[in-house]
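Have a look at this one.
What you see is the complex with one protein chain gone and the rest in place.
Chain IDs A and B follow the sequence of writing; residue 1 opens each chain.
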Amino acid sequence: MNPITLSMFTTALLSGTLITLSSTNWLMAWMGLEINTMAIIPIIARKHHPRATEAATKYFLIQAPAAATILFCAITNAWMTGQWEINQMSTDLPIILILISLAFKMGMAPVHSWLPDVLQGLDLMTGLVLSTWQKLAPFYLILQLHSTHSLTLILLGTMSILVGGWGGLNQTQTRKILAYSSITHMGWMLVILQFSPELTLMTFTLYVTMTLPVFMILHQNNTLSINKLPILATHTPTISALIPLLLLSLGGLPPLTGFIPKWLIIQKMSHLGLFGLATITALSGLFSLYFYLRLSYISSITMSPSSNLTTATWRLTPNSIPLGLKTTIVPSMMLLPLTPMINSLLL
Amino acid sequence: MTFIMYIALLVMVVGLGAVVAHPSPYFGSLTLVVVSGAACVVLIVYGGTFLALVMFLVYLGGMLVVFAYTTALAADSFPYTLTYGDVMLYWTLYMGLSLICYVKCTVVGVVEGWDLFENWEEFGIFESDVRGMALMYSDVGSLLLIGGWMLLLTLIAVLELCRGNSRGALRAV
């Protein structure tokens, strides 16, 4: 792609989300979402490859009706109540429909099934943008809508956690696994949304922090399916050793960063007496822990079945770990001791 | 006027059902034209004459292009119309659903708060769409700017996707 065009689309990608974030009016929020969608589609289809084109088409076909539904609900709401404010929606019908279409835009269960397919067609850096930055704007809109319709929120959240874990179980493609992990994390955010929106925001931030290095590592080594993971040891042995920690942090195992959101969310639910909900979410988190565990097992404990005849490449290129990766790996593993600080900053 | 409004609304609902039920793109786009015409009539009844006519003009042109592309791309010698069994079945299904919704909303009255804001324009001198247009060019000019930027971006995105003989992304398949 022409660098000028690319920079224009990147700017639009940023500004679309920023317009949504800074608007209190549904019309402006919708415009921001549309700018965002229109900007990412050429970026998705940047590689001239049938799968990229397929992904771009699918993404457009999904985002367009979702945005149309959002606009429809906003207009219905304006018609009923006479105002366009986002945080003053008061009637059930537009709220539920808007929640579902925003969930559709983010790819949450039960309207999630496009996300793994689309992500499968992308290169990993675009996939990273799709699973982090692209979720920011709809996520923020849901955040502004909180405390409105609790049943929809809880259903969307628990189903996302369940489906995200379930769907990832038999996958061999890393991009699809990451898509399902994204669905799961979105589920955790939505479950706690109405009880404590600050926790939701914190979960989102930590999810971005943790998923960033995973995408970057896989991108750096071009690891698109599970059976290429053992080769990591010959390229970058340090990272190969760190990958289980990163993945288990995504899964939410105790001494790692990923434990913070799960801990605080379950604690909050127990405080509120929602033991059933807490149990369901905690147990269904185990599904996703299973496939993270499988990924870490394959990447660091097994050897590549094909024997290596040449010198391992990490000896030839000693400084192959980029700086960005180093700086993101550390916070995505070691933030747990800072929990009180995060707590006092955000909550 | 109420009679015309009812007819237009009926055509809209029936036509939208047909749009969704048609599997062949030709009739989808043609029916969409009928639906948009009915929607413009509804708009006119509500007082937005200018808006309705401009929307009609734009929509006609757009659907014309859609139809031309479908005839160019989809070589479907015997397209399915409403008279075929499957299509008719789906259409009846959609009509039944919308009938249920209608009955639920009006007769049973489950949805609350449907006392709509439609009678607050009564004492205005100008038509509502003219007033909205004036507002768009004065107080909320930034909105207009962002809207224009959005359209420009869409144009560039479409050009980027479809340009070239072999490099256009949509032709890579």
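Definition applied: a residue touches a chain if its C-beta (ideal position, glycine included) is under 8 Å from a C-beta of that chain, and two chains touch if they have at least 3 such contacts.
Note that contacts and distances are computed from a predicted model.
Colleague: The chain that is not shown, which UniProt protein name from "NADH-ubiquinone oxidoreductase chain 1", "24890_t:CDS:1", "Proteasome subunit beta" or "Ribosome biogenesis protein ERB1" does it carry?
Modeller: According to UniProt, the chain not displayed is called "NADH-ubiquinone oxidoreductase chain 1".
Colleague: Quick one: jot down which shown chains the absent chain touches.
Modeller: Hidden chain contacts in the full assembly come out as B.
Colleague: Which one touches the absent chain: B:Val54, B:Leu93 or B:Cys162?
Modeller: Checking the options B:Val54, B:Leu93 or B:Cys162, the one contacting the hidden chain is B:Val54.
Colleague: Where the complex has a chain not shown, which of B:Ala68, B:Cys101, B:Ala134 or B:Cys162 is the residue touching it?
Modeller: B:Ala68
Colleague: With the missing chain put back, which residues of subunit B would touch it? List them for me.
Modeller: Missing-chain contacts on subunit B: residues 26, 30, 33, 49-50, 53-54, 56-57, 60-61, 64-65, 67-68, 71-72.
One rule holds for everything that comes next: only the chains that are shown with their structure count from here on.
Colleague: So in the complex, the part of subunit B that touches subunit A is made up of which residues?
Modeller: Per the touch definition, subunit B meets subunit A at residues 111-114, 116-118, 120, 143, 146-147, 149-150, 153-154, 156-157, 160-161, 167, 169-170, 172-173.
Colleague: Residue numbers of subunit A touching subunit B in their complex, please.
Modeller: 1, 5, 8-9, 12, 19, 27-28, 31, 34-35, 38-39, 41-42, 45-46, 48-50, 52-54, 56-57, 78-82, 90-91, 93
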